[in-house]
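What you see is the complex with one protein chain gone and the rest in place.
For clarity, chains are labelled A, B and C in written order, and residue numbers in each chain start from 1.
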Amino acid sequence: MRREDLIFEQSRPGRRASTHAPATIAAIDDLPASVLREAPPPLPEVSELQVVRHFTRLSQLNFSIDTHFYPLGSCTMKYNPRVSNTLAMLPGFLARHPLEPDSHAQGVLESLFDLQELLKAATGMSGVSLTPMAGAQGEFAGIAMIRAWHLARGDTGRTQIIVPDAAHGTNPATASMCGCEAIEIPTGPDGDVDIDALRRAVGPKTAGIMLTNPSTLGVFERRISEIADIVHAAGGLLYYDGANLNAILGRALPAGMGFDVVHINLHKTFSTPHGGGGPGAGVVAVNSRLEPFLPIPIVGKRDGSYVWLSEADRPQSIGRLSGFMGNTGILLRAYVYMRLLGAEGMRRVSGYATLNANYLSTRLAAAGFTIAYPQRRASHEFIISLKDVARDTGATAMDFAKALLDRGFHAPTTYFPLLVPECLLIEPTETETRQELDAFVQALCEIRDLAFRDVGELKRAPQTTPVRRLDDVRAARQLDLVWHSRSGTVN
Amino acid sequence: MRREDLIFEQSRPGRRASTHAPATIAAIDDLPASVLREAPPPLPEVSELQVVRHFTRLSQLNFSIDTHFYPLGSCTMKYNPRVSNTLAMLPGFLARHPLEPDSHAQGVLESLFDLQELLKAATGMSGVSLTPMAGAQGEFAGIAMIRAWHLARGDTGRTQIIVPDAAHGTNPATASMCGCEAIEIPTGPDGDVDIDALRRAVGPKTAGIMLTNPSTLGVFERRISEIADIVHAAGGLLYYDGANLNAILGRALPAGMGFDVVHINLHKTFSTPHGGGGPGAGVVAVNSRLEPFLPIPIVGKRDGSYVWLSEADRPQSIGRLSGFMGNTGILLRAYVYMRLLGAEGMRRVSGYATLNANYLSTRLAAAGFTIAYPQRRASHEFIISLKDVARDTGATAMDFAKALLDRGFHAPTTYFPLLVPECLLIEPTETETRQELDAFVQALCEIRDLAFRDVGELKRAPQTTPVRRLDDVRAARQLDLVWHSRSGTVN
Amino acid sequence: MPFIPHTDDDLAAMLQTIGVADIDALFDEIPAALRVGGLPAVPPGMSEAAVVRLMRARAARNVDSLCFLGAGAYEHHIPAAVWELATRGEFYSAYTPYQAEASQGTLQLIYEYQSMLAGLVDLDVSNASLYDGATAFAEACLMAVRASRNRNSRRVLVARYLHPLWRKAAETLLRGQAVELVELPSSGGRTDMQALAALDAQDFAAVCLPWPNFLGGLEPVDELTDWAHGRNMLVIAVCNPVAIGLLKPPGKWGAQGADIACGEGQPLGIPLSSGGPYFGFMACRQALVRQMPGRIVGQTLDIEGRRGFTLTLQAREQHIRRSKATSNICTNQGLMVTAATIHLCLLGSEGLRRVAAQCHTNTRALVAALTSLPGVDLQFSPYFHEAVLTLPQPVAPVLARLAAAGILGGHDLQADFPELGHALLVCATELRTAEDIETYRQAMAGALGMAVAT
Partner (left out) sequence: MPFIPHTDDDLAAMLQTIGVADIDALFDEIPAALRVGGLPAVPPGMSEAAVVRLMRARAARNVDSLCFLGAGAYEHHIPAAVWELATRGEFYSAYTPYQAEASQGTLQLIYEYQSMLAGLVDLDVSNASLYDGATAFAEACLMAVRASRNRNSRRVLVARYLHPLWRKAAETLLRGQAVELVELPSSGGRTDMQALAALDAQDFAAVCLPWPNFLGGLEPVDELTDWAHGRNMLVIAVCNPVAIGLLKPPGKWGAQGADIACGEGQPLGIPLSSGGPYFGFMACRQALVRQMPGRIVGQTLDIEGRRGFTLTLQAREQHIRRSKATSNICTNQGLMVTAATIHLCLLGSEGLRRVAAQCHTNTRALVAALTSLPGVDLQFSPYFHEAVLTLPQPVAPVLARLAAAGILGGHDLQADFPELGHALLVCATELRTAEDIETYRQAMAGALGMAVAT
């Protein structure tokens, strides 16, 4: 493929995809010049064919689930059913103005109401709000609810959120967003939380704890009930980061583990697309304690019709999190997926995701790779550490990642969680075949062989991607964040 | 990209994309075993993700208008508006059963009726039938109508169809399909038909003549009126092969040139997609002489409603050409395109297509390439001959074609028309930018330089495509037209 | 200027390069008398937004119904992935794969299609498509006439209950070459083996057998195949590709199997869409491949020995053989084949079987429900996937009443097959539920003027 120039570089003054705007420009004679724009915005001036060709070509530069195995740990890159998209994009769903009367949106509202019920069933919780727009916003909502609960009890001093060191960055960041302090506790050698450290950490300032279970270390926190007792006894509540809910779907319920609130990344467990960065949906589910505080709006049912419940109906709510209702179109996609799967299908998600992860981890262990927690059962994901290879050859986890790209695989998550050196966090998901997993094992073995044989060659990877290894330092030092035409004009 | 295995090679017995078929197999207990299949059909057994990934990857192996300049002469590879597709695929259009009552399909019928009217306007003809499913079927319909007209006059001896040597292969093949003899006449040195040869060819056996104008030599047949007089005087009729109608749209009318019948490839002039080989639509338009013979069905209007006219309404029709009505979905796409363009837009099609062709031909001539008809004005396409380069270097038109692929351009049509040696028939179309044309000139110059410098290297092209030059002889000699698993079973 | 990228600067520079004053000057070789100033009868162009609104309104003016109508076009489930993939620009906006190295996507796909289709009908080779079922049938007749060992015959036998519209289309297409269709004797909704003796069988090039036939009937294909082969005729199977997921494939008919199979590809993932675009399929025994019309893709090697795909046997085709080609077909129905290939992969053999079985079972349930009404009877059995009912009244007004009630009740056979009386052809694909069938039963009772228990 030829280099794909920036669309700005393909622009010529006066060119237009003219069917998309009015044929003439309406005269604006009622407004003073002082409120009007002087120079037109510097948008590219291109034809429709140029646009189609440019973005079609750009798309081909991406790896994606639709083209590659993408075992990005913690991110759950599994097949996104095309029908979820097709149905969510039916004109009858797309045309809904968010402020139209409820009577006009019964088809949407019914679907969202059903989704709320399905999510209650999947978590064991008693209340759901669909409005958070991603996992991180679900976390925000959860911690805000915990705070509101404490405050409603008149307990104003609980400002600490306990977070294990393996936690995703959004957990401590969320604590800060909510005005809390994040208290980090260490992980024990077996991957479970260090219970003694937890005991030391809790106290009258404890608002709650955020846990991912299975954790981002790819193991199930076995002493979760004990943890719940400790935190509850100290007066705190438990937050379940549901990024890994796919690992236990239909096998265990966050409610059963003692959690008070959970967010679910629908774009992970319920297979809505990642879209190159979003949108997602980070719905929250709570037990009855926290129900009054759920963010609004929520879908209710009144006299056989579905209605949006808002401030008047939910006076204790932490409030709104978005201009309207959050990412409705994503919610519809998740709903379609859940209806396709049904109860059995959901249970199979956790079963086969775990099967694939354990198969891959067993095969990699047999091939001599270092599994981070070899004594543990892998959940839906697991970690290998390349520390030894790095020591012996100088090849890093990053080198392995880049070499995988050349072999037609997206890389696993690298250097996360932070506590495992030179790690790859590998999540194959249930939608990949055994044959694909075998090919992945073979690729990793080949790369390791290359590391020992010719690490210089390995460090030249990737060689088949549209660009070779990029200079990140330069990117951050010599900031170039927007295009400026060299000549000042576009030509 | 990794090699893309055949989907059969990715198959495993028992694997299924299970949401697409009933969850269980219904028992068939009323039919004797003798009518049932014994072994299941050998279809691939794959998951939905495998299917999506396979065909997404396969698609990326193609050049197409959406990714590349594609100056395939005579084929009119221009931008296919995406909206034509979106609208033709609205559920309200797709759900129409062809045998439902007319009352249920008024929205379709109205659109087709309007399209008939637009096509009359674009050709100057008085009757239109939309039913032919491609250009070749339009040709068939046209010659069948000419035959029917002669027969209706009781003139049974007219079995010859005159065809210039530059004609597209479908023209003589159509004559044969209609039971006629194709009489080939030569082209003069200036690219026009050899009028004297025509005079010699016509006679009492002449059913008609088939002409493309501008011809596939990329020049306008200037003596068309004289030709029409000669053929009409001899008792024959004139058939206009409308593959090049885009060259004269809004500038001249086939009817005005003396043609009695014309087919239009909607997939060329009216920009419906080529789909990797089809479907197209080869609508026919006729003057009043031939109107009674138009193929059915045709859309008529009765009491304010639109109706399908069939045998009863059109007793002299040559009959049906398809099971139902031809390629309705393609007709709707063309209709959308024509409404977007309107009268002015249509005229611009011919204007800018001709501008692009003449610009490219002028620039290539200036760069020293041999234009086949340098004394003539190019129409929307033109021919260069690489005979001299071939003589001097051994590089053929085929070598140039393959080398263009490496430079990110689809090749022009090669070795057609047959009368110009080592030729490239180049049709840039109106939707390409001047910058793209300039880049194409540069690529051809580079390739010629390479031919003189290192023809061996040139003959190694293409080097960047998913496969290198393919062995066509082997393909025809060692026929391998269907996949058979090596082991007899798929595994 | 819709879709035209030229700026004023471009235009000026290009005209200057060419050496003309304006675009009109480029048309100077068109004799002045032939030139027109524009297209006055064509309305002005519209914005995309306006066309969207127009066409949405048109789409909404159509009327959707609960469909029990088959008769050659069937409402099946089409997975969403099928058209999402088929309309990807790289498939949608490519031409026929003339430059093989730049079209491996389309070529490999066609090779896969040919393999699936040949496997489905159990014959050796398949082409890359023809226009539709009717034209595929006509081309098969022409092919048989060319290939037949009964050299002088231009006559082809056809079962009476072949799709009447296909018959009509074939007559148009065969007329020029003076190929004649002759009807086989029939009784009881299918070919009458007993009555065959009356035919002068030496005079025919081939026999065409629909499977199932237009009435849903199951022809005695094994006997007919052997009968025809015994008389030097070729056997052309005209089959529904979903049905043969379950029914005996043409390659297994009789002792030697049919010679050619053709049919309508619509049931394989193609929307109803007012009758098109669909696609015709055709497969045959290896020995006949050089008589087959249409494009064919073959596997070969590139100069590095890697597998690749290319158009092959082009010497059969019009662009090489011109007036001696096997057909004049050029553009075919490529995109439909793309969709059908994806569709077949998503179903797999088990899925296809299940769909076929469910269609049949649903049609049986429909027959049972409707024949529970007094005066409504089943005409023939066994049947597959479609069935003929006799109504106690003329069919047309009943269908009109059903249509007004939101139901496409089936196809009236009166005009084409008057011998069947008040005969209605019904069909329930895998998409019809038990409730749909009950809805129809009640509506039918109403349309017939009966009261019915709900």
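General observations
As a working rule, contacts are C-beta pairs under 8 Å (C-beta built on N, C-alpha and C of every residue); 3 or more make two chains touch, one makes a residue touch a chain.
Since we're looking at a predicted model, the values are computed, not measured.
Residue-wise, the contact with the chain that is not shown comes from A:Ala411, picked out of A:Ala166, A:Ile185 or A:Ala411.
When the omitted chain is restored, the residue from A:Ala197, A:Leu309 or A:Leu340 that touches it is A:Leu340.
Among A:Ile185, A:Val202, A:Val262 or A:Met325, only A:Met325 touches the chain left out of the display. One chain of the complex is left out; on chain B, the residues touching it are 12-16, 18-23, 46-50, 52, 56, 81-83, 85-87, 91. Residues of chain C in contact with the chain left out of this view: 47-49, 52-53, 77, 79-80, 84, 87-88, 430-431.
We take it that only the chains that are shown with their structure count from here on.
Of all chains, the one whose mean C-alpha position sits at the greatest distance from that of chain C is A. Chain centres here are Cα means. That of chain A falls 45 Å from that of chain C.
Counting only residues that touch two or more partner chains, chain A has 12, 15, 19, 47-50, 52, 56, 81-83.
Multi-chain contact residues of chain C (touching two or more other chains): 1-6, 10, 45, 48, 56, 79, 81, 85, 89-90.
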